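Below, a portion of the complex is reproduced, with chain positions unchanged.
As written, the chain order gives the labels A, B and C, with residue 1 at the start of each chain.
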Amino acid sequence: MKFGILIKDGPYMHQAMDTAYNFIVAAMEMGHEITGVFFYNDGVYNRSNALEPPIDERNIMKLLTDIELKGVRLIVCVAAGKRRGIVNKTVCEVNEISGLGQLLDLCIASDRMITF
Amino acid sequence: MSEQEKTKVMFVCRSAPYGNIFEQEAIEAMIMFGAYEQDISVSFIDDGVYSLKKGQDTSLLGKKNFSLTYMILKDDFEINHIYVEKESLEERGLNESDLITEVEVLDRNALREKMDEMKAFLPF
Amino acid sequence: MLHIVKRSPYESSALNDSLKYIKEKDILLLIEDGVYSAKKGGKFENLLKGVLQNNEVFCLIADVKARGIEGSEIIENVKLIDYKGFVDKVCEQNPLMWA
């Protein structure tokens, strides 16, 4: 099956990104496809390029890079990002920034859309 | 595009306005989605119904009053269906005449039937 | 103590939780989405009237107006205050935010 993912909470503050990560890893191990992860609301903070968590804590930047390397597309909403200071100079990858149309595209291209 | 080919997406709006940004950013998404010729619904349930309350005046807060956008969502932005849940209104002492714009008031069962037709939900 | 509640009573336990700690002479201050507790005809009208028997209840007027609630829709004896009134209440009693 094809899953589209919407993340609305920021890193560390809420468990949403952690749950979504574990869901994505499990789905891919099972042979499902992730059509993309769209970061909206405070979710955009997950793609800050400056996260420096304590070394004994999980590194959310690294976890997201891992799934990106496995071919998962990450999309940061440009409008939600600008409002919160996640812009070209502060985002992990500039070409991840895109518009809300991409969220609708995920709804169209996925068998299931799930929000965390 | 034929009606059958369109993707049915429902915004499920459950938050009151101003205490957090969910309803404001949901509206920003609705406006964008309207341009894509899909079948977009918006349902207001639980505290979400407060977003439609008439007479919002944010001047003392210093925040933008985004409730006015709901008035033009259907006509200017081609959002196909706007539903508000009857029971949530009643529980809050509100009725149709308290709402800023004309929307379809549905009871829970009827709204749930609409939900069964959806391909995707976007909760805010 | 000044009990400040900023969450809607319909989605959060904050109002109820705060009332378990309210004592004689304490003030209840409703701000942000907390002001919905003070709306006439809502589910929490009786609860709030009970509080008013023993305690003063204040509501931040900026939040009431933003949410489209008229002064006439506010439960009787709940007092509307502006930000300066808010500051005064914090001067009077030690605040605890029930988020």
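What we mean here is this: contacts are C-beta pairs under 8 Å (C-beta built on N, C-alpha and C of every residue); 3 or more make two chains touch, one makes a residue touch a chain.
These numbers come from a predicted model, not from an experiment.
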| item | value |
| --- | --- |
| Subunit stoichiometry in the structure file as a whole | A x2, B x2, C x2 |
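Here is the rule we use: only the chains that are shown with their structure count from here on.
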| item | value |
| --- | --- |
| Pairwise touch network: line, ring, star, complete, or other | line |
| Centroid distance [mean C-alpha coordinates] between chain B and chain A, Å | 25 |
| Separation of mean Cα positions, chain C and chain B [Å, integer] | 27 |
| Gap in Å, rounded to a whole number, between the CA centres of chain C and chain A | 38 |
| Residue numbers on chain B that touch chain C, as the complex places them | 14-19, 46-47, 50, 53-61, 63, 65, 67, 91-94 |
| Of chain C, residues touching chain B in the complex | 6-8, 10-11, 32-33, 36, 39-43, 45, 61-63, 65-70, 82 |
| For the chain A and chain B complex, residues of the former touching the latter | 4, 6, 8, 40-41, 79-80, 99-101, 103-104, 107-108, 110, 112-113, 115 |
